[in-house]
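First the structure, in the form of structure tokens, and then the observations on it.
Yeah, one chain of the complex is gone here, protein chain that is, but the others are all in their spots.
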Amino acid sequence: MGILRRVFRRKNKKQIPRTDGFLYRDLLKNITNIKADFEQNDDLIVNSFKWSDNQDTICASLYIKTLVNTETINSLSEEISILKMKENKSRQALPLDVLRAHFSGVRTLKEGDRYIDLYADLLSGNTVFLLHGSSQYLSIPTESTEGRSVEEPSSQTVIRGPKEGFTENINQNIMLVRKRIKSNALSLESLSLGNLTRTDVGLMYIKNIAKDSMVREIQGRIKRIETDSILEGAYIEEWIKDDRYSIFPTFLSSEKPDSVAAALLEGKVAIFTDGTPYVLTAPALMVEFFHSSEDYYHHYIIATMMRILRFFAFFLTLLIPSFYIAIATFHQEILPTPLLISIAAQREGVPFPTFLEALIMENTFEILREAGIRMPRAIGPAISIVGALVLGQAAVDAGIISNVIVIIVSITAISSFAIPNYEMSNAVRTTRFAFMVLAGVTGLYGVFIGIIILTLHLCKLKSIGVPYLTPIAPWIKDGNVDTFFRFPFWAMKNRPFGLHGDDKRRIGGEYPVRKNKKGNQEFR
Amino acid sequence: MSETKITSRQIISLTAGVTTGGSVLVIGALIASVAKQDAWIGSLLTILFGIPVIWIYLFLGRRFPRMNLVGMSRELLGKWFGTIVAGSFLFLLLQMSYHIPWYMGDFMTSRIIPETPHYVIKALYIAAMSIAILYGLEALARASEIFIMIASVLFVFVMVMVAPNAKIENLQPVLENGLIPVLKSSAILSCFLSFMTISMLMIYPAHLDDSKEGGKSFLKGYFLGGGITCISILMSVLALGWAITANSRFPVFRLANLINVGIVFSRIEIIVFVIWVLTQFILSTVFFYGFIIGFSQLLKLKDHKRIVLPLALILLTMSEVVFPDVAYQEHWIVYTWVPYIFTHGFVLPVFLLVVYWVKKRVLKMDIGDNQGQK
Partner (left out) sequence: MQDIAVALFVAVFSIILCLIEIPDLSKKKMHRELGAFVVLVGLGILLALLKSLGWNIPNPSDLIAWTYSPVEGIIKSLLE
């Protein structure tokens, strides 16, 4: 074993120095090294050219064909040929200084002298210039920004409110948020994560509004991630979650720039990940998973009503199947007699016990839902026919399942879709199976114990150190202006308690509408 | 002493849970059989009599703001005697933490789901208790806030629904037999109401930042819990009359049976059951937590969570053994529990108080850890 390990270590050692080392002065040596490192990459383009006809200074420009924007490259080469012509006349300065002087005003210019930085630049789509006799390189961004354009979000649709959604491009996403908060206090910290993927991650917050300790905490956690790949924001979430075993999401993922901007204004931190149209905001509290950005664009009474409906839907999704099982199996006496009789009449001839019946149907619904997401769009109508007619109608007619359970499953299904956040909805739908088992074993008692355990669990959860149920437990005085209710904006005086930094106040001054004592003379 | 800190609002809910949990469903019968129609006066007096008792607890707590009762008794009574006293107190806590699952099993199998084996009921309950403790005191305290909120709302709802059945004649004649039976009843009720809060001394000063503010919350929680019990007794007597109240095992449950407003609200007992389970849960978990904390303190364990699950197994078996039948339980709870909790909830703190005074005033010893006070 020891020998093997030594062999491997030596092998590793051999590879490291070149990528870790500094550039040589010799251009040819540099290019051979780079080419050797990019051995199997046919899309690496190396152009060497003479700087001037008389001088023997050789330059090389390197880029990766598939990463760069061809138009930018074309215009760059044009610029360089113009420069070369000028230079041929004057013949004074060193080519590197000329390039630097020329480009530094126009483009973002980067310099470096290490292989590892050079590779990082090359791989993020920059064009790199190398010069014979210099151990420095220059890199000019030429990356192609192709990708989806800004579209309407697919998972968070609204009726009123902005319809822009994030895309896979991190810069575009940041732009979308910056456009909404035009303040120099809006800070962005860039990191790159994943040893292999080198994914760009942006940490955005508003200075003074976000709590400094919170920002440091998130930053520290993200920096401590050691992994080879980050392909989606969910990777980060799973790495830095407070309670890694919990099924409940403790980061709010959003597809809408306006809700991210709103979260930033409450003192939260947004985590942008390149390659994903979802932006995470933290700390996220339980109640926020039942908020929609649209709540703030409607009248506050309507918004409050919708919120309460959503919480109601949450309880329905969680408890309706288990209540049905418990009542139909153990506590028939709770039901009023007429209802009891009608349920009993429908259950006549059904070969399964209630628990099994409910389990089968709830699973069927889950399968339908899952199939509906994964299947090609064109088969959509077929699924609904199978779901509604075959599984619903025909199964009831055949007497395999009762009508009641179809109603119960439909209520669960519809309520679960009324929860605006998909992850929360998933968590709730999964938890409900545990409740069904409890109800099948000990009836309502089991359901109550389940509720107690669930409450304890939710109370235990934390999101970046903030208790998950915050304005409710621990109860915060005046903290419930934006939880179950949506108070009007002029009543939300402060930012949410415990999340914000120094800047606490949200509004200032008085209500802008003043009573005119005289009244309007024209209308009377 | 401890890193876990809870807010003083959570002290309110925990105390209210402890005060209510032991008494709300069961005790009405006993009180009504002693004080007859004046049971409600007895329960009001109990709350009053409880204040000096709570004051003693708070006094002790404020003198030792970073200790729990085990630490206090060891500090005041010396290592050996203090450990014995603390051990005896911890035994009471352990007793209580398997009594409650027994009640739960008994109640469920006799009232709600007779066909389910009571082991399953107890096992589920004990599982919930252990999870609460494994999640830590903070989670329990936060959850208790929610539980008390729900329980109070439901309680008000039930009481409002029962109100039309109340007959003022059931309270008359007031003080027919003089004050003596009333005082007797309040002495008994104290054993289920005021003295129960001794278990909070395992939490109260040590896990709080501000023991003064926490003391106020302690009292508030006591009043809230006492108020709930008092109103439930009053309403039982008002609506059922003292004779029926005295003869039923679960008077409040019986009370809810009276409610019949339309089809929707015809079966309201389930709500009473919810109130009972929630408050009972707080009570039993506080007792169990107190035991585990104290026990690991005596054994000098660093991590008290390690012994939770083995203890849960013991609770499961012991909850089956503890009362062979209902008759035994009813006899035990009156003739043994009353003096038992009296010794630990009243005699023990008074004794500690006297020792404190003697040591401080007479012997002029430097006692109490005042550096923790702000």
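Observations on the model:
Order as written gives the chain letters A and B; numbering starts at 1 within each chain.
As a convention for this text, a residue touches a chain if its C-beta (ideal position, glycine included) is under 8 Å from a C-beta of that chain, and two chains touch if they have at least 3 such contacts.
Bear in mind the structure is a predicted one, so any value in this text is a computation, not a measurement.
Every shown chain that the unseen chain touches in the whole complex is listed here: B.
Set against the missing chain, the residues B:Pro52, B:Gly178 or B:Pro310 yield one that touches it, B:Pro310.
Looking at B:Ile244, B:Leu301 or B:Leu353, the residue that reaches the missing chain in the full complex is B:Leu301.
Interface with the hidden chain, as seen from subunit B, comprises residues 33-34, 91, 95, 117, 119, 123, 184, 187-188, 296, 299-303, 306-307, 309-311, 313-314, 316-318, 320-324, 328, 332, 334-336, 338-340.
Please note the rule applied: only the chains that are shown with their structure count from here on.
Averaging Cα coordinates per chain places subunit A and subunit B 46 Å apart. Against subunit B, the residues of subunit A that register as touching in their complex are 330-331, 333-334, 336, 438, 441-446, 448-449, 452-453, 455-457, 459-460, 467, 469, 472-475. Here subunit B touches subunit A in the complex through residues 7, 9-10, 108, 112-113, 115-116, 120-121, 124-125, 127-128, 131-132, 135-136, 138-140, 142-143, 145-147, 263, 266-267, 270, 273-274, 277-278, 281, going by the rule given at the top.
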